[in-house]
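Here the complex is missing one protein chain, while the rest keep their positions.
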Amino acid sequence: MSQRKQIQIGTVVGQSEVAANTFIISIREPQLVRQVKPGHFVNVSLPSRTNANLLKRPFSIYGTDKEAIQILYKVKGDVTTVMTTLQKGDEVELLGPLGNTFTLPKKKKVLLVGGGIGVAPLIYLYDRLKAHNEVKILHGVRTRQEAMVWANLPVQTHVDEEVGHYVCAGFEKVIRQHEAQHVVTCGPIPMMKEIVEASARAGVSCEVSLEARMACGFGVCLGCVIETKSGYKKVCSDGPVFDGALLW
Amino acid sequence: MSQRKQIQIGTVVGQSEVAANTFIISIREPQLVRQVKPGHFVNVSLPSRTNANLLKRPFSIYGTDKEAIQILYKVKGDVTTVMTTLQKGDEVELLGPLGNTFTLPKKKKVLLVGGGIGVAPLIYLYDRLKAHNEVKILHGVRTRQEAMVWANLPVQTHVDEEVGHYVCAGFEKVIRQHEAQHVVTCGPIPMMKEIVEASARAGVSCEVSLEARMACGFGVCLGCVIETKSGYKKVCSDGPVFDGALLW
Amino acid sequence: MVKTTVQLGPLTLQNPIVTASGTFGYGVEFADYLDINKLGAITLKSVTLNPREGNAPPRIAETPSGMMNSIGLANHGIDVLMDSILPKLEAFDRVKVIANIAGHSLEENVELAKRLDQVDRVDAIELNISCPNVDAGGLAFCQDLPMVSRLTKAVRKVTLKPLIVKLSASVPDIVALAKTAVESGADILSLINTIPGMDVDIAKKALFFKRGSAGLSGPAIRPIALKAVYDVAQSVDIPIIGMGGVASVEDVVKFLLVGADAVSVGMMNFVRPSLSGELVDQLSAYLVASGETLSTLKLKA
Partner (left out) sequence: MVKTTVQLGPLTLQNPIVTASGTFGYGVEFADYLDINKLGAITLKSVTLNPREGNAPPRIAETPSGMMNSIGLANHGIDVLMDSILPKLEAFDRVKVIANIAGHSLEENVELAKRLDQVDRVDAIELNISCPNVDAGGLAFCQDLPMVSRLTKAVRKVTLKPLIVKLSASVPDIVALAKTAVESGADILSLINTIPGMDVDIAKKALFFKRGSAGLSGPAIRPIALKAVYDVAQSVDIPIIGMGGVASVEDVVKFLLVGADAVSVGMMNFVRPSLSGELVDQLSAYLVASGETLSTLKLKA
């Protein structure tokens, strides 16, 4: 019988707080490292911690090194709160890689736009695009405390205290200014909608990465659907990456 | 307003495996240390660990030092399994001291008889009796792997592979042999019953420490009752220490 | 300070946090853990005319995010309650005291209500027709609407104190049950009582509880309780004390939003004895932070 995919047990290698309530956790799981591509997510649970929260939690891949994956996460509720207490050596249950992946263009000017924690998958995407493309990253955050320090990355951070989330008013201008040929965005829905519509007006392709509440993460529960122009689609297996034009 | 009793947050100071599936955990909680007496138990829960197991778990005090209490515990199920993963610095929720306490005789020959993990409260009792009494401890275990090493303690260990638990056949003889004037026992019910009845025949007083499933631990849920000669009694607040003669 | 007073028909509470019958003893046992005088109301353990030993152990089982109990209304009887327990509560002048009665017959309940009607320290009477752990009365009452009607009317007749009828969700039609209680004279409804469930002792190859079934409570049943309160609130006009798995201030707000006027804390009193007091403060803080008041905490149309 052939080797079957298993639930992986990863081991925490390290964790640090990088902004207000925002952490990077590094989890050793060599097999997963070999399989992941930008856009993929993993479904995480914490054995021996929160056993009343049964459902796994989806997180994008933020980065990889030789043997470990990194997740950039923000504390939201039960599981992410407990996640911050994980220490080196603790075990984490991982299901993945899950979902589809970002398009990987070549020789293009690419603009990546992350809102808040939505920047996570874009950093990993940047890593795989930078060799063959000219890539810029815009990161919108609500407050100064949420801003992150980006070493060696072409990130422009926008702090938008007033509006409540990073809305790219006049984003068409931004596209033209950067002469972008391809846009990728992940963040709050209103922001992504704005960017998809601006990209359409500017005539450039735009991919988005969506979130939804999930039970299974691999397409069987039908719980994570979002409405698209061609009916409900499953974020976990039809996405999380969608062509913006399909959505708005 | 006067100071009210609170749920205490203790901090794990250390933990070690002392026999098969048997651990001693040391938890720093100075206020509790000042209050506990032999026979008392504490109701324990593990915040940030098992949150589907809502009910606290009762454990006897096994010992104390200046600032910490010690618990000797055996892995039985959900919570004790997770308890073994606690590390130095982890927090533990403690409610206590709960329950009544052992009688503390003076100038007597005292025999303490523990079956399996039931030895835990007896070691603490020994500690408080030894200055003013002549005390011996018998410890019955099922298998050699469960036997513990008792440094500087007058413990006789009996290994009883066959019977399945330590039954003191002919315990009356043991009482006479030790010239015991007071007996205290904690362990499996059949063992305790045997010992209580033998003590009665030998005409010496006998106290037992009982276990029961508990919800509250302080007398309000009425969940932990056991049948006695004068009706149901609450193990948590009428006990856990009972005069053997009340039971059998 | 935000206003937290709630009016439950004839009963005024200083805030909507209540403790549930059977999970808070007689209040005084919790005095070490919180200032019980800051609560809206406490509900006493169910009382019967004669002392009851209750069911044979085991009486408690843990379940995922909940527990089951088969206490069987163990209590000291009405005399002890009136002579020895209620006087201890005189010291607490702000918290309201709800006496919960669980007679096995109509006559017993009437007698209990009559007796309690005489006691000043009792601010309201809760008629428990929904206990799943007894052979006579209890949940069986709840499943017999004409009986609910007779029972409520009979108790109503002998007391002028606010009358609460406590409902189970484990009935053919909780809305019909609620309406019957209202039409028969209840001032307030409280719901839900525990849900009948079972556990099995594998080693003994036997049902875990001697009576077979026992009552399930705690966070596990919260979604079922929220629905029950919502369904009842949509169809009756009297105040509701909602309960079932309340563990946090968010849970309190959820019950208020689906239509409860006050919210009762049950098994979580065992897990965190100080919880009900903390919820009083946290609810005030929530109202301040969110800019809501108790009367704006309604579902948007």
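The chains carry the letters A, B and C, assigned in the order they are written, with residues numbered from 1 in each.
Keep this in mind: contacts are C-beta pairs under 8 Å (C-beta built on N, C-alpha and C of every residue); 3 or more make two chains touch, one makes a residue touch a chain.
Everything numeric in this text was worked out from a predicted model, so none of it was measured.
Asker: Just to confirm, in the complete assembly, which displayed chains does the hidden chain contact?
Answerer: Counted over the whole complex, the chain not pictured touches A, B, C.
Asker: Who touches the missing chain here, C:1, C:160 or C:202?
Answerer: From the options C:1, C:160 or C:202, the contact with the absent chain belongs to C:202.
Asker: Return the single residue from C:163, C:226, C:265 or C:294 that touches the missing chain.
Answerer: The missing chain is touched by C:226.
Asker: Considering the whole complex, not just the chains shown, which residues of chain A touch the missing one?
Answerer: 1, 4-7, 45, 51-56, 95, 212-227, 231-232
Asker: For chain B, which positions touch the chain that isn't shown here?
Answerer: Where chain B meets the chain not shown: residues 52.
Asker: By the contact criterion defined above, which parts of chain C meet the unshown chain? Give residue numbers in ascending order.
Answerer: Here the touching residues of chain C are 63-66, 68, 171-173, 195-200, 202, 204-207, 212-214, 216, 218-224, 226-227, 230, 245, 250, 253-254, 257-258, 297-300.
Assume only the chains that are shown with their structure count from here on.
Asker: Which chain's mean C-alpha position is the greatest distance from chain C's?
Answerer: A
Asker: Averaging over Cα atoms per chain, report the distance between chain B and chain C in Å.
Answerer: It comes to 35 Å between the two C-alpha centres.
Asker: Could you please state the distance in Å, as a whole number, between where the Cα atoms of chain A are centred and where those of chain B are centred?
Answerer: Spacing between the chain centres: roughly 52 Å.
Asker: Which chain C residues touch at least two other chains?
Answerer: 64-65, 219 - these are the residues of chain C that touch more than one other chain.
Asker: Quick check: what residues of chain B touch more than one other chain, meaning two or more?
Answerer: Where chain B meets two or more other chains at a single residue, that happens at 51-53.
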